[in-house]
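The structure under discussion appears below in the form of structure tokens.
One chain of protein is taken out of this complex; the other chains stay put.
So, chain A:
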């Protein structure tokens, strides 16, 4: 799964595209981004209320956040990778898809997820640090 996650010490997770994601390689142009992941579910309809974020769509690791089509006909599904409540998806990339490619780790983020309090520590431990990620990529490169 080629995403990366940013966790501040207050448990909030921001889902962004990882460096090595195909969409971030040169030559790719994004045609469209779709938050409607199934007939009944659109991430755009996610509504949360109150401090405890009631009403949020609950995400498992393999829950799709959105589908992105590139102009060369490819379609990529972006998965949550994190268990938790969906707080918001980034609507700015809908109106401005280049944001996703130009600033993938900041303004081009995909979604904000809040894991359960009890699970936040184990989730953090299950992720790769920047260094570990680079090692994975290196291995991948060497094996191919």
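FYI, contacts are C-beta pairs under 8 Å (C-beta built on N, C-alpha and C of every residue); 3 or more make two chains touch, one makes a residue touch a chain; residues count from 1.
Note that contacts and distances are computed from a predicted model.
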Worksheet, complete the sentence: Name check vs UniProt for the chain missing from the figure, options "CCT-beta", "glutathione transferase", "Trafficking protein particle complex subunit 9" or "tRNA pseudouridine synthase Pus10", returns "tRNA pseudouridine synthase Pus10"
Worksheet entry | Absent-chain contact - pick from A:69, A:92 or A:124 | A:92
Practice prompt. Identify the residues of chain A touching the omitted chain, counting contacts across the whole complex.
Written response: 8, 10-12, 14, 48-51, 53, 87-88, 90, 92, 99, 106-107, 109, 112, 114
